[in-house]
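Every protein chain but one is kept in place in this view of the complex.
Letters A and B mark the chains as written, and numbering starts fresh at 1 in each.
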Amino acid sequence: MIARCAIGSLLILSLGCANQRTDFASERPALPYSKAVLSGNTLYVAGHLGVDPATDSPPKAATDEARMMLDAFSATITRAGLAMDDLVQVQVFCSDNSLYDSFNDIYRQYFDRRLPARTFITSGTLLRGCRFEIAGTAIKP
Amino acid sequence: MIARCAIGSLLILSLGCANQRTDFASERPALPYSKAVLSGNTLYVAGHLGVDPATDSPPKAATDEARMMLDAFSATITRAGLAMDDLVQVQVFCSDNSLYDSFNDIYRQYFDRRLPARTFITSGTLLRGCRFEIAGTAIKP
Partner (left out) sequence: MIARCAIGSLLILSLGCANQRTDFASERPALPYSKAVLSGNTLYVAGHLGVDPATDSPPKAATDEARMMLDAFSATITRAGLAMDDLVQVQVFCSDNSLYDSFNDIYRQYFDRRLPARTFITSGTLLRGCRFEIAGTAIKP
């Protein structure tokens, strides 16, 4: 009985520890990356930009771009079965440091109870003329 | 007896694999990030700068800035119960590549027996006018 219980627990543990991998394809199949990769309980989320699907460019206002980017990032995480609050680490690349405060105001609204470790780095102008890019790692609780 | 031993080992294993999470708050509660997040045995450390608390700016000398930054980074890791030697991965962002050699001389002094994989990337001038920023991942042995 105890042994059977041990076997049962082992199966559950194996699932948790196993490096079973699920790739979430990009909606741009021409580009060579997965939007996110779930390995075991850890989700590696690719760099996301804030571009208007109609124009494939960022919107005029930096705050709109930040919201579009965080919506897309959050959608990828949700699609993989996790939530923004599961992020443990985030990297934000930004081509203009004067946007730091307004970015923070928007970013904060995407989290509920807790905040990931974050790195905020000054980059050059990003792909498609973007001012922001975000990537991160989330862990299934 | 053997089964009881199996159950015991299972408990230890569960602790090691569990994604139990501890967030280490930033000393700047106005800013939306944790200084570090410990998930299971893995510590995700946020980007750290080298700023003088009195002025909230980097010191004049780049070497002083590097030391201040590495002291702050090391303090966060120690506070979480880990050590610099537990780092497996580090990213250094630097706005001036000519500082590479002097940075390396200082950086090396923070490690004892072993060195993490490192990426050294040329950024723009960082937040608060900093020349350096460091982030990384450490694993409890």
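The definition used in the following text is that contacts are C-beta pairs under 8 Å (C-beta built on N, C-alpha and C of every residue); 3 or more make two chains touch, one makes a residue touch a chain.
These numbers were taken from a predicted model, which means no experiment stands behind them.
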Touch criterion as defined above, residue of B:Tyr44, B:Phe73 or B:Tyr107 at the omitted chain: B:Tyr107
Per the definition of touch given earlier, which of B:Leu31, B:Ala83 or B:Ile139 contacts the omitted chain? B:Ile139
Write the list of chain B residues that the hidden chain touches. 2-3, 5-6, 9-10, 13, 16-17, 41, 88-91, 95, 97, 100, 104, 107-108, 111, 114-124, 137, 139-141
Hidden partner chain, residues of chain A it touches: 3-4, 6-7, 10, 13-14, 17-19, 21, 23, 31-37, 39-40, 42, 44-47, 91, 93, 95, 121, 123-127, 133, 135, 137
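What we mean here is this: only the chains that are shown with their structure count from here on.
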Centroid of chain A to centroid of chain B, CA atoms only: how many Å? 20
